[in-house]
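Shown here: the complex without one of its protein chains, the others still in place.
As written, the chain order gives the labels A and B, with residue 1 at the start of each chain.
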Amino acid sequence: MTEAKLPHTLSELHRDFESGVWTPVSITEAFLARAKRNRLNAWLTLCEERALSQAKQLQQILVARGGRVPRDSHPLFGAPTGVKDNIAVADIRMTCASRILDNYITPYSATVVEKLENAGAITLGKLNLDEFAMGGSNENSAFGRVLHPTHPDRVPGGSSGGSAAAVAAQECLISLGSDTGGSIRLPASYCGVVGMKPTYGRVSRFGLVAFASSLDQIGPFANTVDDAARVLQVISGFDRFDSTSTSNSSVGLVPSLSLKGLRVGLPTDLGFENVSLGVKSAMTQVLDLLKRAGVTVVPVELPYVRHAIAVYYLIAVSEASSNLSRFDGVRFGARVEGARGAQSLEAFHAENRSLFGPEVKRRILLGTFALSSGYSEEYFLRAARVRKLISDDINAAFSHVDVLLSPISVSTAFKAGEKTQDPLQMYLNDLYTIPANLAGIPAMSLPWGRDSDQLPVGVQIMAPPGHDEKLLGFAQTLENLREQAE
Amino acid sequence: MSTEFEAVIGLEVHVQLATETKIFCACPAKPTRGTSVSEVKPNAFLCPICAGHPGTLPVLNRKVVELAAKAGLALSCSVREESRFDRKNYFYADLPKGYQITQYTLPICEWGTLSFETQRGNKSVRIRRIHLEEDAGKSIHEGDSTLVNLNRAGVPLIELVTEPDFRHPDEAADYLRELHAIVTSLGVSDGNLQEGNFRCDSNVSVRLQGTEKFGTRVEIKNVNSFRFVEKAIEYEIARQVEVIKAGGKVVQETRTFDSDRGVTLSMRTKEEAEDYRYFPDPDLVAVRISRDELAKWRSEIPELPQAKRKRYQSDWGLSLYDASLIVSQPVFSSLFEECLARVSSKEQAVAKSIANILTGEVAKRLNEDSSLGLSQGLRADHLVDLARLARDQVISSAGLKQALNVAWKTGESIATIVEIHGLKQVSDLTTLEPVVDQVLTEFASQFEEFKSGKEKVIGFLVGQIMKRSGGKANPVLLQQLIRKRVNP
Partner (left out) sequence: MENQLPPAHQSSPEERVRRLALLARIKLSDEEVRAFAPQLETILKHVSEIQHVDVGDVRPMLSALDGRDAESRADSPRNADDQVNQSQRTLQCAPESSADSFVVPPVL
């Protein structure tokens, strides 16, 4: 029996529910079957029983409503969803792709997960990532790398590689990832899906295992801008369990944006002269379309942005070195066998913490250095000062442009193993995405076709802090333009 | 201590704030009323947040800001409009996150003073800073393991740091008593020493008299009784002097105080000097206090212990001892204030008498029976009535004790109790004189003994008269009457 066509968007899903093509249970089973095959190694844990039980409840609701989907109260009704495995789902294993949490069952749910599920989303399972979100290719997972959805010898990008690949490969309809220096946007662009990092503070971090607290944000992956917006609307908003979540209301309705007279900034320091052909071609196309639609393209100078990588790799690793101190095998998590016989508490801790992977260890050592006495002024604090300069540059740019446009990366998905020899090479790949995290502004990767190798390309859109709606509006308009052009 | 040396002492006191919940999560910060800390199961006051589970975040308890600010205001500190939390990074079994959230760079209060009485007169000590921080849990050694109890982890503390202005161990104890009285009377802390709510670290060094340079200082950690702090510092000063006199150098280190042996002991020195890698906590933004809030809190600060003691002495004639005792216990002082509200300013004797009852009989009963609460049954009107009856010699001191105990148990009015138990003593001379004469005649030989100087016999004679008068004779008056008959 041929399976009915899987819906590509929430709208399609809800229409399918109402026409009876799919039911919450059957759609869950269909996606679970694909997830179980785990062709891309995107999934670390599946919660079958839990998902089916959620589906059954939703099914009852649907029946009680005479087959009408309650879109207002449950905007994500029945959406098969994946959650990056550094975001807590109560009573489900959460590994952060690390051996040190191999057996950890978290006792509580992240606020975003509660919100998602209250809105009707069905959590299928936990998605693979670079260990503790540290990486740009999902090759740093203790449980094996994630494969690119269409080119298995390539990387899906990271650190939310599993989250991007699973949506691209239709193993779930939407997913959640986290973005500290580009970890949503980079895999979104490599895999050809929409991925968005909201304004810092608009989505609660309670339940997100902290990597760099002042940079981390949770965000959605989806096939369309509209779906990404809907997820963001559900998960955003003030959370009393997160002091860094802003009292702004949740992300609101996406305005329809007229492009005529809109000013789009092109940062010259984040230019596309030296990028791959595929990226250059995509950027050129986008700009063409925009100009023909009446947009004014303005070159923008962000002179301090060239220091963004150095700043990021000091601040992020410093915060991370402290955030990861809680992993010591005492109150939760794994222990090294035999560690219990250690001669001292120091040895016990050190033994257990050797379970971290090499990239995590490197960053902890770096961060420990940057914060240590005699060096913190010159490294950590100085980086924070340069961060201010970068952020001021970006905010100044927004005083005369509406949005910023740039590539996401210098190339499309690279081959597995290509950049693992030299950690610095991997870091340099984050050039385009890091500035948005440093300034706390919203940023998205919008898929824009494929290159000559059929690898997806993404373009980056950035908006002023708090203007997530404007970003989504612009992105949606651009998405429509793209579809018309195809 | 040898007079060629001078001691230089600074104190750091950790005070637990009187909140219901911990500083960054909703776990209880103290046991429910009636339960003692030792009765609470280990790790009952625990949740993923204070246990440092991955993904959890701290959210500040508003009340701690108010209490810390009030402490600062009472100690004449400047209270910062904007202060910040920092992370102090180190590893220990009872430190769940691998860092303590504290205030390093921008503490909530700075530069205040505390004035207090010492045996050498009034002394003023500078308070360098008051900052907020979270407490750690407790580790207990047991066999080949250490057991960790995180009930205390996350309890809110303020740390008050003085400049090294003390020169004598007894000053340190006096300071602590005064500080304790202040924070308890403000309601900033419950100040329960046994439960570790008020802990003192002392920094002690010595130097030759007349030198300006400070000697090497030694820290004595976690002593939680004022007497022991004094003893620990005393011992440490002597120890350091001895070391120097023997030609050695004082080692900078941390020591503990063994109260049984009365000595300070070196803690095992750590292998590597700790580098705490302080940096601002990115999960918490600035702590801001508005001018309005500060003004409101300032207006809520009650009369401070020193002012209260002075008032009790000057307005009511209390002794320094009685005044200090009452002021040092918030329950006593609030009850006493209620009593004062009921007496006229001319009734100093009554006030003094009430003070005596509180510091004498009431304190004694509270010590004897720890289950007894002051609020159960005993009221201001009881104390005032008792004091007035005693002043008017309507009841004897034995009668007062009895009436007090009954009032405490039943809550009935003193008038009723005196009636029911027939506690009115007879002071009428026409009734008493004949009985006195009778007894002195009957027991003439004992009276002779008393006349010849045996003071103790008067007790026997009074006892006999009491028997004859059904126990109601005023014993004080009886003594006077007997003595009058010695020298007519």
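The rule is short, and it goes like this: a contact is a pair of C-beta atoms (placed from the backbone, for glycine too) under 8 Å apart; a residue touches a chain by one contact, two chains touch by 3 or more.
Since we're looking at a predicted model, the values are computed, not measured.
If you put the hidden chain back, the residue from A:127, A:210, A:254 or A:330 that touches it is A:330. Within the full complex, the residue among B:26, B:320 or B:444 touching the omitted chain is B:26. For the chain missing from the display, the contacting residue among A:200, A:272, A:398 or A:432 is A:200, taking the whole complex into account.
Considering the full assembly, A:379 is the residue among A:379, A:398, A:432 or A:448 that touches the omitted chain.
Interface note for the absent chain: among A:79, A:92, A:147 or A:314, the touching residue is A:314.
Mapped onto chain A, the interface with the missing chain covers residues 104-105, 107-108, 199-201, 214, 238, 240, 243-247, 304, 307, 309-311, 313-314, 321, 325, 328-335, 340-351, 353-354, 356, 358, 361-362, 364-366, 368-369, 372, 374-375, 378-379, 381-389, 391, 422-424, 427, 439-440, 465.
Although one chain is not displayed, chain B still touches it through residues 19-21, 26-28, 41-48, 51, 53, 59-63, 65, 91-93, 139-141, 144-150, 268, 271-272, 275, 277, 280, 282, 284-288.
The rule is simple: only the chains that are shown with their structure count from here on.
Spacing of chain A relative to chain B, judged by their CA centroids, is 56 angstrom. Touching chain A in their complex are the following residues of chain B: 48, 51-60, 87, 89, 91-93, 96-99, 146, 148, 150, 271, 275-279, 282-285. Across the complex, chain B is touched by residues 86-88, 94, 96, 101, 104, 106-108, 110, 205-210, 212-214, 240-244, 318-319, 321-322, 324-328, 330-332, 345-346, 349, 368, 371-373, 376, 380 of chain A.
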